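The other protein chains are all here in position, but one chain of the complex has been omitted.
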Amino acid sequence: MDRFVDLAVSAVLLAGLYATMAYGLGLIYGVLRVVNLAHGGVIMAGAYLGWILHGWAGLDPYLSIPLVVGATFLLGMAMYRVLVRHLPRGPAGGPASLLLLFGVWLVLRNVAYLLFTGNDQVIRTSYSTHALPLLGSFVSVNRLAVLAIAVVTPALLHLVLRRTYLGRAIRAVAQNADSCTLVGIDVERIYTLTFGIGTALAGLAGLLSATIFSFNPGFGSGELLKSFVVVVLGGLGSVFGTGVAALILAIVEVFAILVMPSYLTAAVGFVMLVLVLVLRPGGLFGQRVLG
Amino acid sequence: MSPSRRFLSLALSAAAALAAALLPAPARAAKDRILVGATLPLTGSEARVGGFFKEGYELAFDEVNKKGGLDVGGKKLPVQLLLLDDTSTQATAVSLADRLVNSDKVDFLLGTYASHLVEAQSTVAEENKIPYVNGGGGATKIYKRGFKYLFGLISPVELLGTTLMQWIDEQQKAGKLPKPAKIALVWENTAHGKDFRKGVSDFAQKSGGAYQVTVDESFELNGKDFGALLGKVKAAGVDLFLVDAHLPDYITMHRQYVGAGLCHKVVTYGARGAEKDAIQALGADNTAYVLSGVWWSAQLAAKPGASRDFVGAFKAKYGGRDPEWFQALGYETARVLFTAIQQAGKLDRDAVREKLQALKMPSLLPGGTVEFKPETGNQVQNPFVVQQNQKDGTAPIIFPKDAATGTGTGANPKCAK
Partner (left out) sequence: MRRWAADVPFWSAVPFVIVVAALAALPLSLRISPYERNLVTVAFLMISGALAWNWMGGYLGQVSFGHAAMFGLGGFVAARLMLHENPAPAPIAWLLGGIAAGVFSLGAHPMLRLRGPYFSIATIGVGEASRLLFTYWEEFTGGASGVSLPIDIGMKARLYWWALGLAALVVTASFVIRRSTLGLQLLAIKADVDAAADVGVNATFYQDLVMVLSGAVVGITGGLWASFFSFIEPADMFGFDRSIGFVLMSVIGGVGTVLGPVLGAVVFVLLRQFLLASYPQLYLGLYGILLILIILFEPLGLTGLGLRLARAVRRRRRAPGVVAAP
């Protein structure tokens, strides 16, 4: 029983991390129908931004959230204005956007490599290794914070999408961009902002991961793959589904260790990815648009 | 232009591009120096260690050239190192070795770092019958292929597992550890990790029940989340937590280990543990009593001898920094090749190979001598030194006794409560 609780706690914490990583990818796909392969690169950039702010300015990683989110928001808008905007729309644009953004990722990796070398870095704070007792097991303070942020973020996102003009415009564009033009919504502007917000969420995920993991310029590829699984599982574009999907993936991965060697648990997510795509292409919860 | 002519012109220009790229081959210099080729992972996943080996190689080459070169058959020849970056990629390591041998016409080869790269690259040396001395490929499997030109200066990782177990066994016999002791054996799924696993589990099997491996799990190199794995370890209620990991995984895993409130009487991450980067990243308090076995330690310089000379020379060249085992092995690898060349008295590759085979050289490695025996596939079998981290951030050698600079703590006192 003890063990069950341990694993469950571990799964919930992991789910928080997965969800944070996946929100941005899901949002961009939901609105623009573009798979942001540069997502992993932005996660890596977020980690390094936090590391610089902590190392040079002594800023606590949680206090640097606004700065990192702001910087990656601008980066995302720039990426859209300079690059993504010029891609062909529709089904023909699918592979092209994939490849273009993959190119952006390669460039980001290379820039990080030139700036910071390939060495592994960590952000170490006074509370990095602190743990709190919870339900008879120990929980790292950092992971709790990540979980809290993972819960608050979609709530905020939901509010923004439901209650603000911008949010309603974003949802309208996601449903039918052509008629939005007719009623006077500046679709390009909405696309730019959405790409910025999606990228900022990736930056946030990177910063949070950096408080838990060590990272180098190659960081982000594993995170990108997990995000794929979560987004596909939850239905591309659904904020609520993303959270639940993150929990499902985490639970399956964590509890898989009871029945299989730990080395293979990493493969479980990929198998789920393929199965869900083939059996339920709309995601486990059906295709919703930004619910 | 018709479409077909267009294709023709494109095809021809492609062929021309290919031909142009193949044209220049560097002119061969006169034999007034000894050219030694090597690749190292200077970028990519192993870049950090690659840089350390480079420092070791360069120190050895500098020392020889300061003395006017190697004495080859009564004539002093300077040595030159031609070092390329294999980016930690196998195909590149192989094709660059090809280039060193066939295009740059090097006389001998020194090895790269990390077992899989050495295993792939040494085939080029064997095909071309060029002596290949390396200090970076520790997996025993590399030396079981019957290669004649391959020499390894790095003791097998299996022996690392055995050595750690010997120290643990001493503690158990002294009553500091429970008997039988339960082991969680966690290894990275690479050749390195598999050798470590074999060393520990063989020892446990032969112990007649003094040790039981209750958890036996592998993980992926550069894994990120060890939560589930650590949960399993925790649930198994083991006494000894024996891991083999590379530096980034050691830092990540140990951070999660401490964060999950785990504590075991003996904790080791194989060859990792005492690195300054790790102690900085995790805090001296959290890494205290972590055990590590290494191929060489700067503390061996406490006694006069080859290690003290090396540490002195290294500090003089690199601004007072202490070397780690990587630099020491790199340095010694080059020195072994130099010694064999001088003994052969000529640059003939087979003559040098024979001298390497017959070599018995005083060395800075623990054990004090280097020799290659055919029965171990020309891989040295020098002992490891075991270090244990202390609360103040130091890591004295605690085993074997003749090299010890401190005494070990049998069971982690932090877990007592």
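Points to keep in mind about this one:
As written, the chain order gives the labels A and B, with residue 1 at the start of each chain.
Note that a residue touches a chain if its C-beta (ideal position, glycine included) is under 8 Å from a C-beta of that chain, and two chains touch if they have at least 3 such contacts.
Just so it is clear, the model here is predicted, and its values are computed rather than measured.
The residue touching the chain not shown here, chosen from B:Lys54, B:His116 or B:Arg335, is B:His116. Although one chain is not drawn, the whole complex shows that of A:Leu100, A:Val122, A:Leu157 or A:Ala245 it is A:Leu100 that touches it. Annotation: of B:Leu84, B:Val213 or B:Met253, B:Leu84 touches the absent chain (contact as defined above).
Note that of B:Asp71, B:Asp98 or B:Asp322, the residue touching the chain absent from this view is B:Asp98. On the side of chain B, the interface with the absent chain consists of residues 1, 3-4, 6-15, 17-18, 21-22, 25, 42-43, 84-87, 89-92, 94-96, 98-99, 101-103, 115-116, 119-120, 123, 126-127, 139, 141, 145, 189-191, 193-194, 220-221, using the contact rule stated above. Across the interface with the omitted chain, chain A contributes residues 35, 83, 86-87, 91, 94-100, 102-111, 113-114, 221, 225, 228-229, 232, 261, 263-264, 266-267, 270-271, 273-274, 277-278, 281.
In the analysis below, only the chains that are shown with their structure count from here on.
In terms of their C-alpha centroids, the spacing between chain A and chain B amounts to 37 Å. Contacts from chain A toward chain B in the complex involve residues 2-3, 6-7, 10, 13-14, 17, 113, 117-120, 122, 124, 128-131, 133, 137-140, 142-143, 212-214, 216, 218, 222-223, 253-254, 256-257, 261-263, 265-266. Chain B makes touch with chain A in their complex at residues 43-45, 47-48, 189, 217-220, 223-225, 227-229, 231-232, 234-235, 247-248, 251-252, 255-256, 258-262, 277, 280-283, 286.
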